[in-house]
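A single structure is presented below for examination.
The complex is shown incomplete by one protein chain, all other protein chains being positioned as in the whole.
First chain written, first letter: the chains are A and B, and each begins at residue 1.
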Amino acid sequence: MSLTSDHVKRVAKLARLGLTDAETTETLTQLNSILDLVDQMQRINTKDVVPLAHPLELKQTLRADEVTEMDQREKFQNTAPQADDGLYLVPRVVE
Amino acid sequence: MYEAVIGLEVHVQLSTNSKIFSGSSTDFGAEPNSQASLIDLGMPGVLPVPNAKAFEMAVKFGLAIDAEIGQKSIFDRKNYFYPDLPKGYQISQFEKPIVGPGRVLISLEDGTKKTINVTRAHLEEDAGKSIHDAFDGMTGVDLNRAGTPLLEIVSEPELRSAKEAVAYLKVIHSIVRYLDISDGNMAEGSMRCDCNVSIRPEGSATLGTRTEIKNVNSFRFVEKAINTEINRQIDILEDGGRVIQETRLYDPDREETRSMRSKEEANDYRYFPDPDLLPVVLDDSFIETCRVNLPELPEARKARYISEYGITDYDAGVLVADRDVADYFAEVANTSGEGKLAANWVMGSILAELNQTGGSITNFSVTARQLSHLIGRIKDNTLNSKTAKTVFEALLAGEGEVDAIIEFKGLVQVTDTGAIEVIVDEVIAENPDQVANYRAASEDKKSKMLGFFVGQVMKKSQGKANPQAVNQILSSKLSG
Partner (left out) sequence: MSDITDLSFSELKKMLQKKSLSSTEITTAFLDRIESLNPELNTFITITRDEAMQSAKNADKAISRGTATAYTGIPIAHKDLFCTDGVLTTCGSKILSNFVAPYDAHVVSRCKAAGLVSLGKLNMDEFAMGSSNENSYFGPVRNPWDKTRVPGGSSGGSAAAVAAKLTPLATATDTGGSIRQPAAFTGTSGLKPTYGRVSRFGMIAYASSLDQGGLIAHTAEDLAHGLGLIAGHDSRDSTSAELPVPDYTEVLSDSLAGKVIGLPKQFFDANLNTAMRNAMDAVLDVLKSLGATTVEISLNHVAEAIPAYYVIAPAEASSNLSRFDGVRFGYRADKPTDVLDLYERSRSEGFGSEVKRRILIGTYALSEGYYDAYYKKAQQIRRLIRDDFNRALASCDLIFGPSTPSTAFGIGEKNSDPVSMYLEDIYTVATNLAGLPGGSFQAPLVNGLPTGYQLTGPAFGESIILNAAYQVQTATDWHRLNPGGL
C-alpha cells in the first residue's frame, strides 16, 4: 500500500500534528519507505492466528474501591501552561 | 406518514467511592480539579488500575436485564482530542464489553408492554467538564469528573416514539436505582442520554439517516428533544431535502436541536486494546456472588405489592418505579396495615407534592412513620378525610407530630350524635327553602340534594363531624 499526500494530511489532522506542505511532502516519502518495510509482514500467512496483545497473557487484577488520593491541585498546576481559579485554561471551545 | 426509529445510549455514572482507574474521590461538587489525581490528569508515566466495584456493579446490571455477562472483557482506547479528555483517549470497551445482549420490559400508557433489546453495556471513564462562561475568550477545564466510572447502556433502535424512549429510560433509571449502582440524578449528570433518531415512511424496512442528540439530561427533555428532532427531520423530507448524519445538541430554551460544530468532523476513533491493561476475567463465583446479592427488581416488587397489599396493577406500577418511593410506601403499608389507604396517600398527596416541588422522597418532610400514624388515626375514626388532609398539610409544614397537631388544632372527629343533631337542627332551621325542595323531590334526586346539607353541617362543625353520622341524622330528620 502506498500513501498519498492526502493520506498524510488526514492522518496528521487525526494526530493533531500541524504539517507544512514541504513537511507533508518529505514525510510522505519517509512514511512510504517505512510502509515498504512494514509490508514485509504480508508475506506471512496469519490466517487463524489469534492476535497477541501482551506477551505474557496474564489477567487483570482489580483494585478495591477506596479513595487513596488527596488533593494536590496546587502542586500539579505548578506545571500547567495556563491555569486560573483552579481550572486549566484553553482558548475558547465552541460547542 | 412517518415512523420514528429511536435508539438510546444511556450513560450511567456508577456510585463507586473512587474512580474507575484511580483512587480519587467521585464526590460531586468539589472545588475544581481538587479530585484530579496524577492518573486523572493523564500525567506522563501514570498507569490505570481498574476498580473492582465498577465490575460488580456492571455485572449486577447485566444480570438484572437478563444479559450475557462478558466473562473476559477488554479495555480499549477510543482516541480523540478534546480539552476535557486528558489523555487524548478515553478508556472504554469496544469489542468485548462486560455486558452483552439483554432486554428490558417497558409499559406503555395504553397498558401494553413491549420488550426492548439492549445491545450491550460497557464500562468506560467519564471525561472532565469544560466551563465556557467563566473566562473571557477562554474555556476552563475541570477534571474532577474525569475518570468517574460510567456504564454505557446501548439499546437496539427499537423505540418508535419519544414516549417509548422515555418509558425505556425510566425503566433503566428504575433498575439502576434498585441495584443501587447509581444515584441516577439526571440534573447532576449522573445519568445522561444520547438519542439516535431517524425517520422513515411507515411500513418501510430500511432505516433513514440518523442524527445523534448528545447529552440530554432530563426525562422531559428527552421527550421534547426527540419530538423536536422528529419534526425537524419530517420538515426536511417534506421539503424534498436530505437528513445529514451528524451530532446535534438540544437547546431547551429555544426548544430546538442544533448541529454541534465541534463534533462536525468525521471521527476515526482508532480503537485498539489498551496495552496498559490486561483482559479482565471474571470467574463464575464472582458472577454468582453478584447474582445472589441482587436485590428485588421493580417487576418482581410490583407483583409482590399487588398480592401483598391488594393494590391495582396500575398503582403498583406507579409505586415501584422509584425504589425509594416503593420503600416508603411499603413502610407505611406495613406499619399501618392499610395497603390501599397507603397507596392512595402516597400516590395522591406525596407524589403530587414531589412532582410540584421537584423534591425527593428520601428527605421528604413527612416521614413514613408519620404518614402511617395519620392513617391509623383515620382508621380509628379520630380523623375523617378532610381533617386528615389538614393534618397532612401541618406535617408538611413541620408543625409537629400527628397527635399533637390533632390536639392543637382541635381536629378530633365529632362522633357524638347529640352534638351532631344540634348542628343538623340548626342547618334545617336556617335553610327552609332547601328543606322544602328536598322534601318535594323524588327519591333519586334526594340523594344528590343531601350533599348540600352535609356540606353545611361539616362547615359548621369545622370538618370534625363524622360524615357517616351526619348522613344518617340528616336523612332521618329531613324525611321527618
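Note that in this section contacts are C-beta pairs under 8 Å (C-beta built on N, C-alpha and C of every residue); 3 or more make two chains touch, one makes a residue touch a chain.
Not measured: the values here are computed from a predicted model.
> Tell me which residue among B:K87, B:R145, B:R192 or B:K302 touches the hidden chain in the full complex.
Final answer for the missing-chain contact: B:K87.
> Touching the missing chain, which residues of chain B?
38, 41-50, 77, 79, 81, 83, 86-89, 139, 141, 268, 270-272, 275-278
> Can you name the residues of chain A that touch the chain not displayed here?
Touching the chain left out of view, chain A contributes residues 1, 3, 7-8, 11-12, 14-19, 27, 30-31, 33-44, 46, 49-56, 58, 60-61, 63, 72, 75-76, 78-82, 88, 90-93.
Going forward, only the chains that are shown with their structure count from here on.
> Could you please specify the touching residues of chain A with respect to chain B in the complex?
Residues in contact with chain B: 14, 16, 53-54, 58-69, 71-73, 76-77, 84-95.
> Looking at the complex, which residues from chain B come into contact with chain A?
Within the complex, chain B touches chain A at residues 16-18, 22-25, 31-38, 41, 43, 49-55, 79, 81, 83, 130-132, 134-135, 137-143, 249, 260-262, 268, 270, 273, 275, 277-281.
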